[in-house]
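Excerpt of the complex: some chains, original placement.
Here the chain labels run A and B in written order, and each chain numbers its own residues starting at 1.
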Amino acid sequence: MNKPDASVHRSTISASIFPELGQRFRNVRKLTTSLIRNLEPEDTVIQTMPDVSPTKWHLAHTSWFFETFILAPLMPEYEPFDPAFNYLFNSYYNQMGQMHSRTQRGMLSRPSLSRVLAYREHMDHWMIRLLGEQSDTRVERLTGLGLQHEQQHQELLLTDIKHVLSVNPLKPACFTDVQMPLASTEISPIAFVGFEGGLQQHGHAGDGFCFDNELPRHQILLQAYELANRPVCNADYQAFIDEGGYRRSEWWLSEGWAWVQQHQVERPFYWSDQSDQEFTLLGLQRLNPASPVCHLNYYEADAFARWFGARLPTEQEWEYAASSLAIGGHFIEAGRYHPGPCESTEPQVLSQLFGDVWEWTASAYCAYPGYQSDAGAIGEYNGKFMCSQFVLKGGSCVSSQDHLRHSYRNFFYPSSNWQFTGVRLARTI
Amino acid sequence: MNKPDASVHRSTISASIFPELGQRFRNVRKLTTSLIRNLEPEDTVIQTMPDVSPTKWHLAHTSWFFETFILAPLMPEYEPFDPAFNYLFNSYYNQMGQMHSRTQRGMLSRPSLSRVLAYREHMDHWMIRLLGEQSDTRVERLTGLGLQHEQQHQELLLTDIKHVLSVNPLKPACFTDVQMPLASTEISPIAFVGFEGGLQQHGHAGDGFCFDNELPRHQILLQAYELANRPVCNADYQAFIDEGGYRRSEWWLSEGWAWVQQHQVERPFYWSDQSDQEFTLLGLQRLNPASPVCHLNYYEADAFARWFGARLPTEQEWEYAASSLAIGGHFIEAGRYHPGPCESTEPQVLSQLFGDVWEWTASAYCAYPGYQSDAGAIGEYNGKFMCSQFVLKGGSCVSSQDHLRHSYRNFFYPSSNWQFTGVRLARTI
């Protein structure tokens, strides 16, 4: 929800890689527009709840980022596309001036989609020109940051349009040119993998890109623990429901139980009333028992864990367990846009840590010891959200693989369930 | 607000006028689509407040009316366009089944505008065919009613899209191919015309079409009164503001004063902060002091009258005074889409009674003695709204001239100000 707009650290990209950056710029920007290939202009306008931003807004705001933080300050000859856009497409950078209210984003039919796409092309044109002309490392650093920002919005664009389409009784699909793959519906029981803990290093290492909230790398003390070999799947979660998961208060946080009662919740968001289908970016689809349960909020993840006799892992436990594994799995590049079942699950192998679904941790999103946010408006990217949210790890089926890191910290409010969020269990030994 | 969907009375259209009805059907339907000629598809989706319906919805709902009340029940070979539309585009006919929530109309990006236009064409095709084939008087009566219904929605479509565009900081115009005409900015003071009253007849006379709420014609007793020779103009209203109109409670109804304070109202809706411009269907335009003040709600109309030392007329007073005048003025057919100044105002001539702005009356919208609503779902058109609303008379710059009658009763809640609503003063002698 409070995502976007990051800061870059320790990036020592040499001038020689400029052509690569230009190519990466083109690829990331092109991926964004490919996501709306099956949408109607009308789809791109609507805001179905305060957390959701219209597709059109995502397309414009990501361009606004390049204009505001790179082209306007660093390229004297740059000609703004439309001065009104600075007000309309600022998300939350108070230091960049007044902005249009977040909750009113769906009240704007103009600029039209075609004009927003023209705005994007304008920005692409000038950015490509800038990247070909200047060898300023600020340009490189900020362009890299702008692309990370754009990747975050690719994911948000999809989770938001999923919500928009879901409230429509016609249940239209976002992607009409993608088929849900045939997949196994069998799973083996959850097994736990043990870790000894001890004194460990935590946070981003190396000099590649990371957000400021992944720093500084610091020493932590871990007690021994176990982590589940796979995410909780739909079949597991159905068992919880069958035992009265949403009718018995004893497994729930106080806030969670209030949420269940207020909204009369009986099943995960996007599940059909009969619990046999779920709404996906490919339209209504049969619910696969072997796929990771998805669109749980923190309350549900926590209640399931307590019912199971386990708990959620801390972000330190998750990250340490993942540290020796390469980042791989089903990401946005796979073009599936929905989590799928594990292809093989062995008891002592951590599977599907990356991709498919973000995994809730028990860790409140807070500053690492010695944390410093960046200076200026860019510093509003992460630090000011360190309150009342929880950390998620691992990325989802609509995250970019090259956007993820072991130390990556996603964060959402405990009531949020419109992201691709699931759960992996942990236990204290 | 609770307009649409009427019932026909005493219509004795003979079979010989069928060709005329077919032509009228084509004309009315074509006028509707001409109104959106300068809009983008994105404009047609948005609902900026609960009273507003999206343009797309108006286009579809008017077609749904023909489908539901004529084609489906009366033409066996009719093939529905899309069964889901019955749920989506029912406005408020409880007897026709479940319907999509009014407040959620802006949450639907599909069906797209182009599909809604196809739905319209489908209906036009079948209706034209029906009108050419059947000589059933029910078909004629209901088709006449459906066209009255469509004309009401033409007006609502325009007042609703005006609101939609107004909340956009870009202030786009609905009509980019229309110019605000040059017009006089001079006015003469309001004069009053006297009427003796006495026992009179009130309500619809003759056997032409009318809505059920205009019947039965009945005798009334009128006391002597005076009616202003022209509507209140912007310059008159500015004088009220200048004397503290929105800062002093003594002229206001209790509800009205609460409304002023809650919303911190300082001027009419759509006036710019400097009170020199107003938002119109042609975009932001200079405010003409000689034009009728517009977009007042009942509270403002009533407070202005009390400040002036006058009052609002009753609907009986208004209708009796108008009874000898022909219906003429600036209606939607003039293609101006905004009220303009009087061309000449003589002290003893009632000018601009029709067209330009609806005129609030002091009469609560209620049943005439002996009122009977129609049977069945069509009976939900008018009678069930006879509570908490006030009657308005005369039509506006976006009403159809051939839709109006002397006995026509429009009605809105006292807080409503997004219609073209103005005020004409009255006095007890």
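Quick note on the criterion: a residue touches a chain if its C-beta (ideal position, glycine included) is under 8 Å from a C-beta of that chain, and two chains touch if they have at least 3 such contacts.
Just so you know, these numbers come straight off a predicted model, no measurement behind them.
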Exercise. So we've got 2 copies placed here, but how many does the whole thing have in this file?
Worked result: 4
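Methods note: only the chains that are shown with their structure count from here on.
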Exercise. Distance from the CA centroid of subunit A to that of subunit B, rounded to the nearest Å?
Worked result: 48
Problem set entry | List of subunit B residues in touch with subunit A within their complex | 40-46, 48, 56, 84, 87-88, 100, 104, 106-113, 164-165, 167-170, 172
